[in-house]
Structures are given as structure tokens and as C-alpha cells.
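Of the protein chains in this complex, one is absent; all others appear in place.
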Amino acid sequence: MIQETHFNVFILALLVAIPAWAIAVDEPFTVTLMTRAVIFAIAAVGLNIALGLGGLVSLGHAAFFGIGGYAMGILAFHQQTYAPIFEWPFVIEGTKSMPVIWLVAVVASSLAALVIGLLSLRTSGVYFIMITLAFGQMFFFYCIGWSAYGGEDGLSIYVRNGFPGLNTLDPIQFYAICFSILALVLWIVSALAKSSFGLALNAARQVPHRVETAGLNTKRIQLAAFVISGAITGLAGALFADLNRFVSPAMFSWQLSGEIIVFVVIGGVGRLFGPVVGALVFVALEHILGGLSEFWHIYLGLLLLLIVLFSHGGLIGMVCGRKAVHD
Amino acid sequence: MTFILVIEQILNGLQFGIMLFLMAAGLTLIFGVMGLINLAHGSLYMVGAFAAAAVAGLTGSFGLSLIAALAASALAGVIVETVVIRRLYNKDHLDQVLATFALILIFSEGTRWVFGSFPLFLEIPEYLSGPVSLPGGIQYPLYRLALIFAGLLVAAGLMLLIAKTRIGIQIRAGENDREMIAALGVDINKLYTLIFALGAALAGLAGALVGAIQSVQMGMGEPVLILAFVVIVIGGIGSIKGALIGSILVGLTDTLGSVFLPQLFGLFMDTAAATNIGSSLASMAIYILMGVVLIWRPTGLFGARG
Partner (left out) sequence: MNKQIQALTAVMLAATAFGFGTVQAETKVGMITTLSGGGAGLGIDVRDGFMLAIKQSGRDDVEVVIEDDQRKPDIAVQLADKMIQSEKVDVLTGIIWSNLAMAVIPSTTAQGKFYLSPNAGPSALAGKGCHPNYFNVAWQNDNLHEAAGAYANSAGYKNSFILAPNYPAGKDALTGYKRFFKGELAGELYTKLGQNDYAAEIAQIRASGADSVFFFLPAGMGIAFLKQYKDSGVDIPVVGPAFSFDQGILQAVGDAALGVVNTSQWNKDIDNATNKAFVESFQAEYDRLPSLYASQGFDTANLLLSAIDKADVKDADAFRAALKSADFASTRGEFKFGNNHHPVQTIYAREVVKEGDVYTNKLLSVALENHADAYAVECGM
């Protein structure tokens, strides 16, 4: 068995080496694919806080992903059409600056997570799964009919948003931005897991009554985790929108919520790099199997089943053995 | 808006709800007894509809196609239960969500592989087609009345099964205390397979009945599945009575919402905008209903356990 920290370093090295190789042999599309994987990884790292650390199975994380996406779409759309978002009581203009968009995406998805979390955390177990799914569906149907921002057609942003000092249209530079954010997010999550907040969250999942008797409010801890989780997934949504230069209600679909869960579980629930490995493997499979057969979803389904039924702790669990984080 | 139209829309909502009940009943039983959350229930609905369409195409008989739907979906249920689902009972909800999500992928594309990419044909039998006149001058499709009747019959049968029969006693015992029935010497594996097959058959029946007035195509199960989840969450997971009441509530909310919300907004804005906002809101109405119920009663209307 390989030590998990060694394996994590190996994955980080891959994330640097593959795009570098792709640039060397002039395969820019591989960089685009890697960017997609890294963005999905950020979304899944976000979900993993709720899912892995908090034990909150959210089938509605696409809501935050979509909100992040629409934050980018709406801001850039107004900048593109030179029409301010608000003119009263004060003027708010659109923007094409990535840092501003990210800030808006994080704030908007945190607020949404706060409201959804406040309501959903009144329930638990299957009820929690279902109510998060229902919130996701509400956003989905709202955006389909939201004609001001394209409804089901979505919004096309013709030029990728800018980041000071970088050419974001260059695939490798945009990849570098996404990779840095992933690294930052992973660092935050690992610090969070070791902090007293992380320990309390872990305890709230495993022995809630003891946490309560220790004078802590489990619901409040879980709510905080849910908000952080939603904020990170929202940031990933903004990046995803910039990758595609396009947003649409498909970002809110419940299948996408399912896929984000898939990333986490393939890699290993509750493991720091689980979501990263899961997203990498998923994007690779999508690309390879999708090229082999029209019916590739069948193979994907079979593979998922095998992982759920026979592996403990996802792919990282298979490589590195079991560890106390999950069980 | 005439009184007759209101009655007619209430009937429509009722019929929609009763069909949802056939889906929700199986889901809620499976969850109540085995503690399993089954996303692939919609796939069994689709299997029923496709089996019915295939048999109707060969024989031209509606009766035979319903039997085929029941048989095929029950069989699919037994196979899925023994091969996959059985291994999930002791796993957490997350693994169940994921494994049954995988089953959806396999079922959907598998169906397309067997039946092709175009929708299939399934129609109402001659003796049930066309409208009938109800008291008060309402013209209402006979087939939809038959659906309401058939659904209520199944609901009554299920309640009897659970209240009066030996299996029903085992089901109720299982809902209360899973270890207990094993200790009583009941063959748990057999009981679980039976319940899963029963739920699957109900879903397949719903698929075939509804398929005759909708389109039989791949992916038809997932929208219904999500509605059925909303139903059992509102009704309280594990409760057949809750599923029935939840179904009717959801059916009425959805139908009446899509009819009356645009008209309500039409009272104080122009028609195009009212239609627009009204129908957007109508498509979210049942999720709002669900949110409200859960905030009021976090375990649903008839949910016993937290």
C-alpha cells in the first residue's frame, strides 16, 4: 500500500506534468480537458466538505454550481451589451474581471447555501437528500423560464473574462488560474479539517449527541460547513462558465448534482484528494469511452456499480488502503 | 372560468396524482422496509411502458400488454434486487444513491440499445377511448376515469394487503424493527425480493397505463421519479397512506397551479407577462409545497420516525 500523502503528491505532479507535456507536443485540447477536470475537482472538493466531513448527502449542489455560473454570465453579459444591471438607486455595471466575478459568485452561492441549508438542515437522512434535490429543481425551472437571461438557451459570452496580467484565452494560462485555485481550496480544506471546527464537524457526524452535551450546536456547525461547501462549488461554477464562455440552466440539472457526487465517491469520500482523483478519472472516461461507443453510459454505469459495491473508500482507498477518515 | 372547468381540472389533478401514487407506493414501501433509497425506480416505470408497447405491437391486445408490463418490470425488479440492490441494504444512503444512479445510466442506454432512438407507439384500447358525459355536462375522457378507478383499486388492494395478510404483517414488522423479523424466522431475503418486485410491478403498471396517453421513450421515468420523491417526502417516508395523500396533493397543486397561477397574475398585469411569470411559478409550485411541508413537519405529513 502507498501512503496517502505520497499518492497526493503524485496526483499534484500529474496535474502539472500532463498539461506541460500537452503544450510540448502541441495538444492544446488536452489542456482544455484538464481544465475541465480541475474545475470539476474544485466543485467536488466543495461538496466533499458537506459530504465527507459533514455527512450531509446533498443532491442539490448543482444549484451552487449554477449560481456561480450565472454570476459570471450575468455580469459579463451586461458588460458585453453595455447595459448596467441596475440604474436605481445606484448604478451597478457588469464586469469582465475574473476576481470581481469570483467574489460575486462566492457571495451569491454562500447566501443561497445559507438559506437552503437553514431550511434543509431541519431534516436529516433521506429527507435531506430529497429537499436539496427539490431546491436544485426550483432553480433549474426558474432559469429555464428566465427570459431576461436567455432562458433555456442560456447566455453566450463571446470572449473569456480577463485576469490582470494574464491572457486568459491562452488555454495553459487559464489552466494555471484554475489549478492555483484548486491548490488554494485544497489547502483551505486540509487546514479546515484539522481545525477545531473540522473536528467538531467530524464529531457532529459521528456522535451528534456527545457534541450537543459538550455545549456545541451541531446544526450550526453543519450549516457553516454547508455554506463553505456551497461557496466553493459556486466558485467552480464561475470558472466552468468561463471555460465554456457560456452558461445555461443545464448547470442546475439534477444529473449534474449526481455527477458531482460521483466524482467524490469514485475518488474516495472524505479524503482530501478524493474529489480530484474522481474528477480526473471521470473526465478521462467520458473522453475515452465516449469515443468508443454511443452507448458509453452503460459502461460508465457498470464501472460505477463495481466501485460502489466492491471498493471501500473509492480509488484512493484501493491504492492506499482504508483510513479512519471515512469509517 | 366556469364551475365545470374547475371540476374538470380537479379531476385532471386527481388522475395525475393517482398515477403518481403507483410510483410512490413502491418507493415508500422499499424505503420503509429495507431502508433503501432507489433512484432507479423510474427505470422500472420505463421498462413497463416499453414492454407494454412491444407486446401491444405484436398482439394488439391492451390487456396482454398490461400483463407484459407487470411481468417485465417485476422480473427486472427481481434481477436488479438479487444482483445489485441486495448488496446495498447495509450501506449508507450515499452508496445507495450512487449505485442506483448507475442503474439509471445502464437501464436508459440499454433500452435505447434494444429499442432504438425513436419513441414507440402505444394507444388506448377502443373500448376505453373517447370522452363520456358526466353529470353537469362535463365531457371527460373515459380512459382517464379508468385510470383514477384502477389507481384507487390498487391503493385499496395495497392497504388490504398490508392490513390483513401474512406478508402485510411481515412488512409492518419490518418497518418497525428490521432485526426483529429475522429473529422471528422470516426469510428476509425472500421477503425483500418480494417487496422490491411488488414495487417494481406497480411502477411498471404506471408506466404502461400512462404510456398509452403519453410518449413511450427513453428517459421517461426520471421526471416521474423526481415527482414521486416529492410525494413520499411530503407524505412521510414509509407510509402508504402518506403516499396516497401526498400524491393527490402534488397532482392537484401541479395541475391547478399551471391553470390558475397565470390567470391570477393576469388580474393585475398584461397577459403575456402573466402567462410568463405564472407558468414559471407553476413549474416550481410543487417544490415550494414540499419545502413548506418539510419546514412545518420535517418528517412529512405521516412520517413516524425522524
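Letters A and B name the chains as they come in the text, with residue numbers starting at 1 for each one.
Note that in this section contacts are C-beta pairs under 8 Å (C-beta built on N, C-alpha and C of every residue); 3 or more make two chains touch, one makes a residue touch a chain.
Just so it is clear, the structure is predicted and the values come from calculations on it, not from any experiment.
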Chain not shown: contacting residue from A:P84, A:G125, A:G145 or A:P208: A:G145
Where the missing chain touches subunit B, by residue: 2, 4-5, 8-9, 12-13, 15-16, 108-109, 112, 117-121, 123-124, 129-131, 139, 141, 143-144, 210, 212-220, 223, 255, 258-259, 262, 271-272, 275-276, 279-280, 282-283
Touching residues on subunit A - with respect to the absent chain: 27-30, 32-33, 36, 96, 141, 144-145, 147, 150-154, 156, 158-160, 162, 167, 169, 171, 240, 244-246, 248, 250-251, 290, 294-297
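The rule is simple: only the chains that are shown with their structure count from here on.
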Subunit A-subunit B separation of Cα centroids, rounded to whole Å: 32
Residue ranges of subunit A touching subunit B (in the complex, touch as defined): 51, 57, 59, 119, 122-127, 129-131, 133-135, 137-138, 141-142, 144-147, 254, 258, 261-262, 265, 269, 295-298, 300-305, 308-309
Subunit A partner contacts - residues on subunit B that touch it in the complex: 31, 37, 84, 87-88, 91, 93-95, 97-99, 101-106, 108-110, 112-113, 226, 229-230, 233, 237, 276, 279-280, 283-284, 287-288, 290-291, 294-295, 298-300, 306
